[in-house]
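Notes for the one structure printed next.
One chain of protein is taken out of this complex; the other chains stay put.
On to chain A.
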Amino acid sequence: MTTTATKPGGARARAAIAAKTLRTDNWRLAPLITVVGLGGWVAYATVRVFMHDFYWVEDYHYLTPFYSPCITDRCVTDAAHFGTYLPGWWVIPEASFTLPFLLLFRLTCYYYRKAYYRSFWASPPACAVPDGHKTYSGETRFPLIFQNAHRYAFYAAGIISIINTYDAIVAFRSPDGFGFGLGNVILVLNVVMLWAYTLSCHSCRHIAGGRLKHFSKHPVRYRFWTFVSKLNVRHMQLAWITLGTLALTDFYIMAVSAGWFGDLRFIN
């Protein structure tokens, strides 16, 4: 018979440590910043989406990404590149075809999931800080099992990025033909960042090559995967940067459209 240091059998007790967490650093700060940042952005976006105005700069063909593509009856004719299909009722956003998918893309994003599970759902609020809930089933059941649909949202986001790129290109106009100004720089910057965010997606990384077992048999996909992996490291930064550029683009176009200030023109 051998003797063991541990007694066999039976569930044994964990260490009885009274404090829920013994962390001494400021662990509340990161979730707080997330709540303020995401909450503020969602509030701004909601107000803007239901404002139904100031989304289009006639002279320079600037269309804000929050209203692209513009498909309701209340759209300005020039702004509706893809036709108008929906009635102009105030609860229907002008970009009804894209906004739900963009929302889904960001909601199921592997970075945002971490951010809002921690900050809004407290599951857990920070590492080694107790979960705020009695039971936990993770993403194994309805409704959170639908987080697995991230890939479809990624496909949709890819198409929407193409539409945004189109918007940024047709904006190189002035009343006398070609021209560009600060608004164009902001629109292009926004589109570049949106592409970077969309391509750095974990699902994209998987589709590009992550799902392969033998990289050596697929050199091209391996290069794609390497490229996406480099972007993927910055997925969190890109997630925040694109929130910033989206809000900035929208605000700039709102301001120019409402006449708060004029567009700074470089050519024409």
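Note that a contact is a pair of C-beta atoms (placed from the backbone, for glycine too) under 8 Å apart; a residue touches a chain by one contact, two chains touch by 3 or more; residues count from 1.
The rule is short, and it goes like this: contacts and distances are computed from a predicted model.
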| query | Can you pick, from "2Fe-2S ferredoxin-type domain-containing protein", "Cation:proton antiporter", "Heme exporter protein A" or "Carbon-monoxide dehydrogenase large subunit", the UniProt name of the chain not shown? | reply | "2Fe-2S ferredoxin-type domain-containing protein"
| said: Touch as defined at the start, partner being the missing chain; which of A:R48, A:H61 or A:R118 qualifies? | reply: A:R118
| said: Which candidate, A:S68, A:N190 or A:N232, sits in contact with the chain we can't see? | reply: A:N232
| query | So which of A:H52, A:H81, A:H206 or A:R265 would be touching the chain we can't see? | reply | A:H206
| field | Contact partner of the left-out chain, one of A:F120, A:Y166, A:F215 or A:F251 | value | A:F215
| message | Touching residues of chain A against the unshown chain: what are they? | response | 1-2, 5-6, 11-19, 21-25, 110, 113-114, 117-118, 123-124, 127-128, 130-131, 135-140, 144-145, 148-151, 202-203, 205-206, 210-216, 222, 232-233
